[in-house]
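Every protein chain of the complex appears in place save one, which is left out.
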Amino acid sequence: MRRYFGRKLSIYGLTFFVAVTVNWMIPRFMPGDPIESMVARLTMRPETVEPMREYFERFFGYDVPLWKQYLNFWGALLQGDLGTSVWLFPRPVTSVIMGSLPYTLGLLLPAILLSWWAGNKFGAIAARNRWLDNTFLPVGYLLTATPYMWLALVLAFLLAWQFDLFPLAGAYSVTLRPNWSWTFVWDLLRHWFLPFATLFIVAFGGWAIGMRNMIIYELEADYSRYLESLGAPRRLIRRYSFRNALLPQITGLALQLGAVVAGALVTEIVFSYPGLGWVTLKAVENLDFYLLQGVFLFIVAGVLVANFLIDVVYVLVDPRTRLGMQGRAA
Amino acid sequence: MLEFDSVTKEFRVGAFGRLTITAVDDVSFRIAPGEIVSLIGESGSGKSTIGRMILRLTPATKGTIRFDGVDVSTLGRKELKEYYRHVQGVFQDPFSSFNPVFKADRVFEMLRSQFYPDRSGSEWEDRVAKAVEDVGLNPVQVLNRYPHQLSGGQLQRMLLARALLLDLRLLVADEVISMLDASTRVGVLNLLAELRERGLSILFITHDLALGYYISDRTIILRRGSIVEMGDTRRVFQDPRHPYTQTLLASVPQMEWRWRDRPVSAAVPVDGDGTGDAEPVTVLEEVEPGHWVAVS
Amino acid sequence: MSLRVEDLRVYYQTLEGEVKALDGVSFAIADGEIMGLAGESGCGKSTLAQSIVRLVPPMKLVGGVVELDGEKLPIDDFEAMNRHRMVGVSIVPQYAMSALNPTRKIGKLIKELLGARGISYRAKLPELENRLQLVGLPREVLDMYPIELSGGMKQRVVMVISTLLDPSLLIADEITSALDVSTQRAVAEMLVDFRDREIVKSMMVVTHDVSILYQIADSILIMYAGQPVESGPAEVITHAPRHPYTQLLVGSLPQVGVRYDEQPLSGIAGNPPGLIDPPSGCRFRPRCPFASERCESRPPLVEIGDGHSVACWKVMEEEDARV
Partner (left out) sequence: MSDTLPRDTTLPAAEGVPAPAAPAPRSRRSEFLYFALRNPKLWIGGLVVLFFAVTAVVGPRLTDYGVQEYVGPPASPPSAEHWFGTTTFGQDVFTQFVHGLGASFIVGLLGGGIAAIVGMTVGFVAGYRGGIVDEVLNVMTNIVLVLPTLAVLIIIAAYLEVRGVVTEAVFIGLTSWPWAARAIRAQTFSLAARDFVDLARLTGVPTRKIILGEIAPNMSSYLFMTFILLFGGAILAAATLDFIGLGPTDGMSLGLMMNNAVLWSALQLGLWWWFVPPGLAIALIVGSLYFMNVGLDEVFNPRLRTT
């Protein structure tokens, strides 16, 4: 068990190391000069250009040898210092991200967990009903193939613009100040719903299809055949199949994390929802590379942590991994 | 001709090979020209690993395997090809030995392109037809067909024909008939015996004692990677000295006597020979000329 | 009579047509009898074993009756059969090593299986532990997951589960073929023990290995190309068979004591026929050294001696001549 987690953790550690290194390398080795473009945007008068550039170069640490820059980069990172945002100068990147993180998490966590749960349930039901299966299958594949931003646009157009059931943009109405009143929470929820629904619906299709395919496979497995031969009721066989089919779906959850996070980013953009996605858009528009890189590191770290949590859950629910680890040949 | 000298094979398993499993443990034997040696063992005895090491499909961890006095592990690419000209293998599952997406006679063509690239079309075709007839097949019925259109027996014979197209001297036959039906397996078995009469040596690997007895001159009984008994086939079967050989013989279903008349006292084994405590270290002792038994 | 099968016909639906895997199979198994069912691959023996317990597409019941203890089994009604499965007829399948749900502890699996029939696990536990002991397993396996057991142990667990409700008929489908020699004997003898202790009333042992049947079966039924060709007491079938196929089959089995250089055996020429469009009449005709014109019509399975039946015109002629 310790070996299993040790192996997993070292992979994640290595991944994080690679991500940080890539993050450090890209601005230094890519064509183009980020400071140049930053200076170009910020300066008003020609005579301030040179002092400005010097200031930035010192500020971002470009005036020391490369290896030292790299070490400094790590040093700053470990102290939680991701640099300063250009867009919201002089706010530190960490603070910008921390401000938007709750919105993204507030969308992602419920969307991922609920779509996983509901999709699996629905897929299991679809697998046992031929009619439902035949109708759902094309719809399901279409759903997984739908670009998140497009569904967001369509939902926003229909439910917010056409029928005015939900607000079109933002996390809460501009007329309100954040507080814990019912009015505000209700307003928050109304703004939250459409982006959440977008993420939920697309992800739901994927889980339902995955479960449907897995459970059909499980229902034909030898243990299902044996239970049938023993006259076990269908209910019991289905329950076993469902449970066993859930296991690969947990692994699937880890694999899909990246895609759902990407979906959240673009959905936020459509709804001007002030999470990481919206921050990303602003960073791209304002050529705020430090913010962009900060967001990148945060996403990578978040995905890695989530991956590890999923590993832990998997080991808890699948006896095979738990027992297979005790020194047996893999 | 073939010397298998103190060979050990360890497999590394687990992430980055943390664990080792000893599949073959210090095994030595020889195969003389024109001799059929049967290698008998249950699952996990290492019998197939020995065959694969002789065919150099897997390297030995320790010890040497010599063919005509030459250590086979030292062979370079060219010499290895020459080695394969004399030493070939046929395996257990005929349907797995043929690539299902191609026609079955592709095995002959592959052989030609590697070993006889200068042979012309019709001359080669005649040779193939002759080899196919030699193994009791009708070329019209087996050539130009897909593997799934042929029976297991036909496929195994095709593989023998393939080996015979070379200057074959030693054949490693690994469970070659265990997946065939009763009515066809004897035919393939008899064919092997006929090949021997033409001077071929055969290492006949099997788990079935009756098959070993039927065909071989000498028998090696293998257990958990070690030889427990080795000698002239008749002597080993008629006068088994090692308790393991005796248990095996008592367990073979026969149609001459019933189990119930010869009870085995030992505790009921759950899994053949795969489990159990570590074996004590043993050495082979010659109990009569050419008959060796492991003693602790 | 424990089991009576009358003119059973089960076909497989395939693209090229119906594969007549079982085409008119009749036999009976008496109380306390172990019947061995043998034949080459493709003869229909496994189809027979499966269709009595779990007949699902592409298998299709075309005709015939299966009776267990005098009651007709609804073998083509999947749901109605549930009442008989495990209690009336039970199977130890060929895939026994992978037959257990990998994510359930053995004990819990049994508990849920029994619970579905309204049987209390606790009440059954002492008997269950007895049975485990009988097959040489400790009671601790109940607290283990299948992955913790070796292949042989899993198979024994399956044997215990399948027989837990004392079925009238147990079908053992090729359960010894994947085992090593020494284990094979132990498992085969366990089957006999199950019968001797009256855990099961009767048994059908399906195998391709006739010599195993000589060891444990009371009677043997030989099938060829979807039809029975000969049946009778084990001793008679193995040592005095009459049907040419049985004779050739038994004659082709190497035994310890038989050597090529002393007494070469011979196999049977040719291969079994395809079952989509099998040969008319006797299906062994194309491979039979004694085939004559008469064999173009199907020979009936006729009793020629004490419980010994043969489906062969030549044998019937010889019998007629003797009378």
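Each chain gets a letter, A, B and C, in the order it is written, and its residues are counted from 1.
The definition used in the following text is that a residue touches a chain if its C-beta (ideal position, glycine included) is under 8 Å from a C-beta of that chain, and two chains touch if they have at least 3 such contacts.
Predicted model, so just to flag it, every value in this text is computed and none were measured.
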item	value
Touching residue (missing chain; options A:Ala156, A:Met211, A:Leu230 or A:Ala245)	A:Ala156
Chain not shown: contacting residue from B:Ser45, B:Ser97, B:Ser216 or B:Thr247	B:Ser97
Where the unshown chain meets subunit A, residue by residue	11-12, 14-15, 18-19, 22-23, 26-27, 30-32, 34, 137-138, 141-151, 153-154, 156-157, 161-162, 168, 216, 220, 254-255, 257-259, 261-262, 265-266, 269-270, 280-281, 283-285, 289, 292-293, 295-296, 299-300, 303-304, 307
Absent chain, residues of subunit B that touch it	15-17, 52, 55, 57, 77, 80-81, 84, 88-89, 91-102, 107, 110-111, 114-115, 136-138, 141-142, 145-146, 148-154, 157, 159, 179-181, 184, 187, 190
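By our rule, only the chains that are shown with their structure count from here on.
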item	value
Chain of greatest Cα-centre distance to subunit C	A
Distance between the centres, which are taken as Cα means, of subunit C and subunit B, whole angstrom	31
For subunit A, residues contacting two or more additional chains	none
Where subunit B touches two or more other chains at once, by residue number	none
Contact set on subunit C toward subunit A in their complex	53-54, 56, 81-87, 90-91, 93, 95, 98-105, 112-113, 116-117, 145, 147-148, 158, 161-162
Subunit B residues touching subunit C - in the complex, by the definition given at the top	42-43, 151, 153, 181-187, 189-190, 193, 207-211, 213-215, 237, 247-256, 258-259, 264, 267-275
Residue numbers on subunit C that touch subunit B, as the complex places them	40-41, 136-137, 150-153, 156, 179-186, 188-190, 208-212, 214-216, 238-239, 248-250, 252-261, 264-268, 271
